[in-house]
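Note that one protein chain of the assembly has been removed; the remaining protein chains are unaltered in position.
Letters A and B mark the chains as written, and numbering starts fresh at 1 in each.
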Amino acid sequence: MTETVTARRDTEVPRTSTPTPPRRRRRFTWGTGGLYVALVAIGIFCLAPFYWMVVSSLKGPADIFDNSLVPLEPTLENYAAVFGAQNTFALALRNSVIIAGSVTVIALVFGIFASYAIARLQFRGKNLVLGLFLATSMFPGVAILTPLFQLFADLGWIDTFQAMIIPDVSFSLPLGVWILTSFFRAMPWELEAAARVDGCTRGQAFRKIILPLAVPGVFTTAILVFISAWNEFMIANSMSLTSASQPVTVAIAQFSGISQYDKPYGTQMAAGVLVTIPLIILVLIFQRRIISGLTAGGVK
Amino acid sequence: MAISLGTARTRRRRPRESRERDGRLAFWLVIPSVIVLTVVIAFPVISSVVRSFFGDGIGDVPFVGFQNYADALWGYGAQEFWAATGITYLFAGVTIVLETLIGLGMALVANRAFRGRGLLRASVLVPWAIPTAVAAVLWKWAFDPQGIINAITGSTVVWTGSAVPSIIAIIIADTWKTAPFVALLILAGLQIIPDDVYEAAKIDGASAWKRFWYITLPLVRPALLVAVLFRLLDALRMYDLPEIMTNGANGTATLSVLVVQSTLSQLKPGYGGALSTLTFALIFVTAYLFVRLLGVNAVDQASSGKGAGR
Partner (left out) sequence: MRTKKRLIAVVTAATALTTAALTGCSTGASDNGGDGTGPITFASGKDLTGAMPQLIDKWNEMHPDQKVTFLELSASPDDQRTSFVQDFQAKSGKYDVIWGDVVWTSEFAAHGWLEPLDADKVAGDDILPAAVESATYEGKVWAAPFMTNAGLLYYRSDLIDAPPTTWDELEADCEIAKQNNMDCYAGQFAQYEGLTVNVAEAINSAGGAFLSEDGTEVAVDSPEAREGLQHLVDMFANGDINAGAITYQEQESANAFLEGKAMFLRNWPYVFTAASAPDSVIAGKFDMAQLPGLDGPGVSSLGGINLGVSAFSKNKETAKAWVEWMQSEDAQRILVSVMNQASVRTDLYTDPDLVQVSPYLPTLQKAELTAVPRPRTPNYNAVSLAIQKNAYAALQGNVTVDEAITQMAADLEQAIK
């Protein structure tokens, strides 16, 4: 199979020498009908449970369990309860933004550095590094919880942002490095080499030529890291004590109903909706970047 | 997978000093990540492993060597441990297959050009974006005997109250939640495939299926394998869904549920550490076999940095 592909690629015009016309997407080959069926199926698969979540969030306590597909008496009281006195949700949202944002930036920077080194540079210990990245993803999270709590408690870092940011970065790095490495490997490095021959430093060549082409990989990693840091619970639950540092996942877990035994299902669903919407908006804004391909126009 | 060079450039042997400069630069580039990982993960893990060689109890605990491991593997904890291993691998196997198929389908569709594809991409991510705890509570109530699933399908199965239905419920919830993750990674991989390849194939008269099988799949394979590999690691550590939906009852207690039970709930860090190390060992072996058998292109031995023509 590989041979077939390679053979074909030898016959094609090298990308670098011809400016290709604006990308034409592949035409519908399954027939438009097939595509729309697939679209509907995907839509239902992904959104039906979310729809149920939204519907549940709009139902008051009386009819929350009545299984009606449309709320009989829609009410916003769950949303009010989310922001109510007992639940400091707005603060939690702020904390989540700070934590997830920092984690994304740091993990991207570290990850890009490391992936560049692995993909591009020659050094002994590559296997060791990649193996280390992979192995750290093999431990059940709880295994590191208590010693880490102890360490941070000694440092006086409980109830601070860094106590959550640093572990989250380490959870995201392995996947990020692997994704970015496989992207960087697929880059046309001859461009970089050519740029350096022309006098650019490594850094400039990287920034100006390689990085723009790696945008899909970088943004995919960014979105995955952001979402995973946004939704992280176990570490945040242990490391944050007060609403000053608690992110939304912990805040939601602390929602309470009227009694200790009442699970505030409606409020939790409302909070879930509130917490998911920003992520969806983020994805909508950046989804172009995820899919912008290797347009040959990026070549000098 | 052979590295074939798109152009006829020969590999130059780099001068030694350039290699050393490379080495030094690589060191500084890699070291921040390595430090973070060492402090946050390696250190606690090592301390947990060391602790697993001691007994549990209050006050001074004796050194017991491998006793905790023996207990888990063939001692009094064996039945629980092996049952958990079985269910963990069952969950992992089924969910990975389902998520890969569904994820691949979603990625292929999302890759196409049509109006509103931005919205499609955003909707594909919705399940992944919902916090796991909220999603777990949502599915738990959906599978309640009086919940929406029974209401819609008309069945009276007590989903979270018996063995096979709870397993099915958890698999459904996990697949729904995580297929987008796989889809997103595959989608990113699909982006690298240039159109020209497909054009050439179409000119040569290849059918849609042939194009998919002989072009798409091989070229998306690296991204696909990375996605599946990391899904594998996550799936074998599944915790939230069984814990929230069934509390680990009905035989759905995965390895991570056992580890949390021992470490946090029963305050037995020795036994819990042993379970956690055994879990790591199982995952390590599984991942190793996966990488070996499927040839995930982890580190290119012959890498000279030219990856354009795979």
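We adopt the following convention: contacts are C-beta pairs under 8 Å (C-beta built on N, C-alpha and C of every residue); 3 or more make two chains touch, one makes a residue touch a chain.
All figures in this text were calculated on a predicted structure; none of them were measured in a lab.
Residue-wise, the contact with the chain that is not shown comes from A:Val129, picked out of A:Ile112, A:Val129 or A:Ala195. Across B:Pro180, B:Gly248 or B:Gly273, the residue that sits in touch with the chain not pictured is B:Gly248.
Within the set A:Leu35, A:Leu91 or A:Leu151, the residue that contacts the chain not displayed is A:Leu151.
For chain B, the residues touching the absent chain in the complete assembly are 20, 23-24, 26-27, 30-31, 34-35, 38-39, 42-43, 46-47, 58, 76, 144-146, 158, 160-162, 246-250, 261, 264-267.
Contact residues of chain A toward the unshown chain are 62, 65, 85-86, 123-125, 128-129, 132, 146-147, 149-151, 153-155, 158, 237-238, 241-242, 253-263.
In this text, only the chains that are shown with their structure count from here on.
Here chain A touches chain B in the complex through residues 1-2, 4-6, 8-15, 20, 23-26, 28-30, 35, 38-39, 42-43, 45-47, 49-50, 52-53, 56, 65, 67, 110-111, 113-114, 116-124, 126-127, 129-130, 132-148, 151, 166-167, 169-170, 173-175, 177-179, 182-190, 202, 216-217, 220, 223-224, 227, 230-231, 233, 248-249, 252-253, 263, 265, 268-269, 271-272, 275-276, 279-280, 283-284, 287-288, 290-294, going by the rule given at the top. Residues of chain B that touch chain A in their complex: 1-2, 4, 6-7, 9, 14, 19, 22-23, 25-27, 29-30, 32-34, 36-37, 39-45, 47-48, 102, 105-106, 109, 111-114, 118-135, 137-139, 141-142, 146-148, 151, 176, 179-181, 184-185, 187-189, 191-192, 194-198, 200-201, 208, 211, 214-215, 218-219, 222-223, 226, 229-230, 233-234, 237, 239-240, 255-256, 259-260, 263-264, 269, 272-273, 276-277, 279-280, 283-284, 287, 297-300, 303-310.
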